[in-house]
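All protein chains but one are shown at their positions in the complex.
Letters A, B and C mark the chains in the order given here, with residues in each chain numbered from 1 onward.
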Amino acid sequence: MNFDFSDAQKALKKQTRDMLRSACDLTVPRRVFEDSSESYSKDVWAALVDMEAPATAIPEEYGGIGFGYLELCAVAEEVGRSLAPVPFSSSVYLATEAILMAGSEEQKKEFLSKLATGEAIGTFALSEGPGLVTANSLSVTYAGGKLQGTKSPVPDGDIADFAVVVAEGTTGSCLALVDLTGDGVSRKPVDTVDPSRSHAAITFDGAPAQLLGSEGAGWDLKNRVFDRAAILFAMEQLGGADACLQMAADYSRGRYAFGRPIGSFQAIKHKLADVYIRNELARANNYYGAWALSTDAAELPMAAAAARVGSIEAYQFASKENIQTHGGIGFTWESDCHLFYRRSKLLSLSIGSARVWKDRLVSALESRNAA
Amino acid sequence: MNFDFSDAQKALKKQTRDMLRSACDLTVPRRVFEDSSESYSKDVWAALVDMEAPATAIPEEYGGIGFGYLELCAVAEEVGRSLAPVPFSSSVYLATEAILMAGSEEQKKEFLSKLATGEAIGTFALSEGPGLVTANSLSVTYAGGKLQGTKSPVPDGDIADFAVVVAEGTTGSCLALVDLTGDGVSRKPVDTVDPSRSHAAITFDGAPAQLLGSEGAGWDLKNRVFDRAAILFAMEQLGGADACLQMAADYSRGRYAFGRPIGSFQAIKHKLADVYIRNELARANNYYGAWALSTDAAELPMAAAAARVGSIEAYQFASKENIQTHGGIGFTWESDCHLFYRRSKLLSLSIGSARVWKDRLVSALESRNAA
Amino acid sequence: MDFNDTPQQAAFRTEVRSWLEANAERKVEGKRGLNRRIDSEKGLAIAKVWQAKKAAAGYACLGFPEEYGGQGRPLFDQIVYDQEEEQFDVPRSFFAIGLGMCAPTMMTYATEEQKQRHIPPMVSGEEVWCQLFSEPSAGSDLAGLGTRAVQDGDDWVINGQKVWTSGAHYSDWGILVTRHDRSLAKHKGLTFFFLDMKSPGVEVRPIKQISGASDFNEVYFTNVRIPDSQRLGGVGDGWTVSLTTLMNERLAVGGAPPPDAMDLFKLAASTQLEDGEPALADRAVREKVADWYVQAEGLRHIRSRALTALSRGEAPGPEASISKVVSAPKLQDISAYGMDLLDIGGSIIGDEAPADSAFQNGYLYAPGLRIAGGTDEILRNIIAERVLGLPGDIRVDRDKPFEDIPTGR
Partner (left out) sequence: MDFNDTPQQAAFRTEVRSWLEANAERKVEGKRGLNRRIDSEKGLAIAKVWQAKKAAAGYACLGFPEEYGGQGRPLFDQIVYDQEEEQFDVPRSFFAIGLGMCAPTMMTYATEEQKQRHIPPMVSGEEVWCQLFSEPSAGSDLAGLGTRAVQDGDDWVINGQKVWTSGAHYSDWGILVTRHDRSLAKHKGLTFFFLDMKSPGVEVRPIKQISGASDFNEVYFTNVRIPDSQRLGGVGDGWTVSLTTLMNERLAVGGAPPPDAMDLFKLAASTQLEDGEPALADRAVREKVADWYVQAEGLRHIRSRALTALSRGEAPGPEASISKVVSAPKLQDISAYGMDLLDIGGSIIGDEAPADSAFQNGYLYAPGLRIAGGTDEILRNIIAERVLGLPGDIRVDRDKPFEDIPTGR
């Protein structure tokens, strides 16, 4: 048994971390956050593309470097730690995965190479406004090669070149690939609690689109893409949670009250011990998820849900208790604490909240036990 | 507005507390707990009867003293604080309330005076073994004036003189009053996590019984009796939770580790502050429940459920963290900590667990909002 | 127990209600009204008009003695007034800190002449006050403050920085605690003043919070001169005077803004889940609603119990600490959970946000609420020590000269 990343994977992780530490210190997400004219950091995206990060898990035959998912997980953790304001999750975890899973050979050839080189940014459009979309409630339709209706909020919807859209087809739900720069597409930025990651409402009015996978399989494909993406999102969340813990522990060692570092008070010590414990539980579940993802194991649905649930809760807890540890300065705009607090919430809502994934987890256990 | 007990009510509470402090220190519940031949403390029961505690809320016309429910709530808190090993809840909160609510004039005359004077001990039989009984799953039947089937565990079922039984009648569920000392009744003690309060399995084999209220109304009557009893149980639970807090705080002031009282460590201070906070929230909800009970207010269902949920959780938390505060000695048999820990769990399961009452609470809110 | 008014209270309630009916509009559900977040200068002007109207009618500060603009009424009458006013769309008060904290301090320590001069314009809303206590290095550890006061003739010269000062930018006057001697023990070297906020050398800079609002300021003092006649209490009595102010602060803090349990109930009733059923049909959602409802109701009844005690002239208990330590995390949790029910659409904020952004705003506002006016951690310490009688923390700073206390720098 060897439950650890290999030396090469660790080296890749360190390389990513070092690159992001220099290219993407916290002034970078803050700038995107505060400047509404900047939807993402082109520099950081370019740096990630430069180190071939989007190509990590794309097979060489489609223009990728074919490292695999353990490598991609390592990169995702560092993207999360740095709060990188880039369309990495939309383009890599969602659009790339959807095409890898459901695309025809032609579609893979056409789109994956562009995704691998960063020439194109992809995204995935499911939500249709506040509330859950269900297989029966889809209002965006796909018929005769055209899309009709509105998706919102779509992550990176304002900057993506194309989107994979979950739509109601003529014979059931389907995935449709649409060029967002083409005809029949209008987009409008949507403000969220985390403006360092841009979102948009996209309205399709007869926008030409192509099927990805077969009609009727859309909802199932979406679930399978989300199972895989859940682990990558969880790694991002873990990176963020870990950054919060470091920030809080550092602050508590240096900040004095009553003549002693606040980190010497058990109220703070035990709080941060609890953050650490949750982070480590999440890390363990995530690494297991990474293994399941990399080997396409039968355990994937359970492992994905456990990773997702644990990481949502770890990051939410770490980001709020980081603010609390900082005291007054922690709830000011100028402190970086809230950048994590906001990102944590945004990520907790992306691809379904904890309550959705808890239910998926038990359903997966039921299926396993019935088998 | 005056949200407090009156001076007379406070005096009654103090009198009860003083009496129980001398007649029922913790050696008394421990004796009943350890000696399986003693089902309850006859001395403590006699002392409560002597101060007319069972008669508190029974109208004078039926042999009671007609004080009312605020007074009964005051007594219940003290019964809980002392861990009194007596059939008070079965006889007073359940049997008495059921007869007051559903009894004919004749039944009230016959049974209430005996309950008031302690001449008879009553109980209420609903459960039919592990798991929930539902209106559709009742296996005990009532037909032709006779009961058939087994109820278990019935609180004080081994010592009660009669029971109010929830049974399936010929035209729906009903309540039936049965003499437990008569023909067709066999009883067998059942061990529970809290042996200081006895329980029994009671098997009816054609036991003669009389209807209490009308056929078909049994389930609804049970719910209404439980709404009222919930507040009285909650007061008992509050008394127990308060006793745990006092015990833990006293211990933490006197026990030294690392050269200082353990109560000076924030890990202990904040834990006990949390116990206090939950107890005070429960107290506030309970007092409101007491008011609703005493005035038969429209808010009763909400107030009862809120009191019950808050008190279950306060007592469970206080009793487990009392053990934790005591450290090693706390989990020994000889320490009194576990007497509270066990009672707390037993009371949390009596008349339905927290999950049942949370659902009832939201249902009550829905009804109110629909009105 | 009795939730009804006494005959006197009922009569007063009727009187107040009819005055309010004549002078203000009732609140309308779903309409934002005057209490919406508006630019403070404009808001202040509206609030001053309303406060003057209340003062003219005698309702501005019912409990204060008549000679200072009050009516010397029992505390419960103020509560009756507040309960009634809450149902009307009146502007938010810019005077709470002045009336609730500065005025009681002035009443206790100022000269008769100063009280005559300063309290009536506070009551009528003509002059606004603020409280200058916290510093960047002295938050939870308030007595660790370092703003210096040096005596120079009949004046004191102040240098230093305060922070978290609500309303400093529109205040006319402020109360201020300073350190006059760094060689004395922490709590001994403090001296207390009130000052004209327009004094030369006072500079106010707003602090932007997570939520984007600026409810607080930094206040810098550069050679600000305060006449010795504006000293409250003796030289070195600053801590004692501060405690008077803070005792009154604990009365003022406590509750949290919405969303609360019933807001979640309503959201859940109107939001569909996976199966097309309303979220409120989901047992997991129901349990959450129930848990928070029980907490919310508990707090509501704790307030009622406290009001009962106050109306009898009893000292305020730990109710405000309980309320704050429960309601702030509750706000944070309810807000996050409400957003979860809305899925990714729950992240939307601003004009197109669901449920008027209530849950999103609560999420961003709650972290501050868990800290301002006493952190969760400090409040638990207070409850443990003052209510349960547990021993204090080990103190390494208590008896040292202030200048020798470790600061980590």
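In the analysis below, contacts are C-beta pairs under 8 Å (C-beta built on N, C-alpha and C of every residue); 3 or more make two chains touch, one makes a residue touch a chain.
Computed from a predicted structure; not experimentally measured.
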Chains still shown that are in contact with the chain withheld from the display: A, B, C
Full-complex contact with the absent chain, from B:153, B:239 or B:301: B:153
Which residue of A:54, A:103 or A:263 touches the chain not shown here: A:263
Contacts of chain A with the absent chain, listed as residue ranges: 1-6, 70, 245, 249, 252-253, 260-261, 263-264, 266, 268-270, 272-274, 276-277, 280-282, 284-285, 287-288, 290-291, 294, 302, 305-306, 309-310, 355, 357-359, 361-362, 365-366, 369
On chain B, residues whose C-beta touches the chain left out of the figure: 126-127, 129-134, 136-137, 152-153, 190-194, 199, 254-261, 265, 267-268, 316, 320, 323-324, 327-334, 337-338, 341-342, 345-346, 348-356, 359
Contact set of chain C toward the excluded chain (per top definition): 282-287, 394, 396
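Note that in this section only the chains that are shown with their structure count from here on.
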Centroid spacing, where centroids are CA-atom means, of chain B and chain C in whole angstrom: 42
Centroid spacing, where centroids are CA-atom means, of chain A and chain B in whole angstrom: 51
Multi-chain contact residues (two or more partners), chain B: 266, 270
Sequence positions of chain C contacting 2 or more other chains: 377, 380-381, 393
